[in-house]
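Heads up, the thing below is written out as structure tokens.
Heads up, one of the protein chains got dropped from this complex, but the rest are sitting where they should.
Our next item is subunit A:
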Amino acid sequence: MENRKGHELDSLNNGEFTFSNDTLKQDLSLLMKALDSSISGIILTDNQQPDNPIIYCNKAFERITGYQRHEIIGHNCRFLQKEDRNQKERAVLRNAVKEGKECVVEMRNYQKNGTLFWNELYMSPIKDEQGNVCYFIGVQNDVTRRKKAEQELLHQQDVMEAQISERTKSLKESEDYLSSIVQTVRESLVVLNPDFKVLSVNEHFLKTFKVGKEETEGRLLYDLGNGQWNIPQLKELLENILPTNNPVEEFEVEHDFPHIGKKLMLLNAHRIELEGQYKDRILIAIEDITDRREIERRKDDFLSIASHELKTPLTTIKGYVQIMQRLLPSDISDKFKDILKKTGIYVERLNTLIADLLDMSRIQTGNIELHRETFDFDKAIHEAVENIQAATKTHQIIIKGSATNSYTGDESHIVQVINNLLSNAIKYSPESDEVEVYLSKVSNFLKVAVKDKGMGIKIEDQKKIFDRFFRVGEIQQRFPGMGIGLYVCEQIIKNHGGTLWVESEFGQGSTFSFTLPLDERKSNVQ
């Protein structure tokens, strides 16, 4: 515990203050503890860096928003608005930030899982002696309950009468409605009481496991079948649901089940309650993913065979092009030389495409291997930029700031990401002539932002551009050539424990940024 606090202290402090004595350090450590026990979310943002990134958040902020620290640090706080970007409060905040004033707003924000919450946000500038606004502090409170109550009160009177007469009827209807959903859904559902006894199961459960209601309902979950759910790790997770409200997500069970044989099941479990009727029940949803896994595996095999077969003739073509270049008579026309050169370039492009395809299939099955080594991060970025600059006449690539000269990760993968972001930035901003790369350190993360002044990306498209390849068709029409690359980039950054995201307004350019944790040990402490 002591150690961890020490780390956090360093990361907030980030080398900007030096401590003359231990009392000060102790005071700060106490302060950090106090901040973490606050029920309000508290964040600090660094106004001296582009787009005002978050450099500190307390525990409550993680709890209120459902995001973890590594997904928060380095981002602008507007990510909490998700797609809901037209609230008038946003302009109020923008103005306050611009003018360095404080303000209080109530606005709709969204947790990581998409749940809406009303955020009562108090925001205030921190100025230095010259009056420059260096930082902002933000204090967030989840006022959803109050807001709901207010809204409900407003409606109450109008609807009261109608409600009462409708009530009995609709209750019956909604019950029928619900049970028909539960019975038709193609997923196995089990409801447990707090002692893990099965209260009910749906049709699909009985069909999937080829069992009857009588051998299921009323029995202990762990005693079902041949003890397929009696897994210590699962038990522990399930036992934690009610006290902590933490759901069990995507738990895989591979087991030789009675009647149906060896299967791979995916299990999700949540606490459920229905107001006034019951609380403290556990709903388990079980999905048979045996076939899906098999198909994924086959798709993988297919891709690797396909890429092998494609590369074979490509090898021959590439060889012949090189031979032609060697055997070129000296009196040949420039036009011919140029054609030959271009042929070489397009053969190379085809080769990269095939490699991308493989990369993606490997990434999807989590097979990607990271070759972690310590390298000079800033230097690698500078070199990557130089290489791209050498091949780009239309745009000037400007690097600002610095991140670190020592980062441990897979250099070639990270260079692949930066190359991809740069070539996108150039490709999608044909009418401008500048791309900016900004390197910085935010708390214990490094951050890279690639900013273009191009056409920008509509908010509804921003998620799609990171999608997997089976939806690439649509993306390729709108953003030709973008599909595969960004998906791969995002996975690479995730594999390194960081996040990759885009900030963009349609018509005003885009900024693609990623963060990477600098301290390996710490980012693993979850």
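The rule is simple: contacts are C-beta pairs under 8 Å (C-beta built on N, C-alpha and C of every residue); 3 or more make two chains touch, one makes a residue touch a chain; residues count from 1.
By definition in this document, contacts and distances are computed from a predicted model.
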Checklist entry - Under which of the names "Xanthine dehydrogenase family protein molybdopterin-binding subunit", "Glutamate ABC transporter permease", "Histidine kinase" or "Polyketide cyclase / dehydrase and lipid transport" is the non-displayed chain listed in UniProt? => result "Histidine kinase"
Checklist outcome for this item: The one of A:Gln156, A:Gln322, A:Ser406 or A:Gln508 in touch with the missing chain is A:Gln322
Checklist entry - So which of A:Gly131, A:Pro243 or A:Pro313 would be touching the chain we can't see? => result A:Pro313
Item to check | Selected from A:Val182, A:Ile260, A:Leu358 or A:Ile459 as touching the chain missing from the view | outcome: A:Leu358
Checklist outcome for this item: Interface residues of subunit A toward the undisplayed chain are 304, 307-308, 311-316, 318-320, 322-323, 347, 351, 358, 362
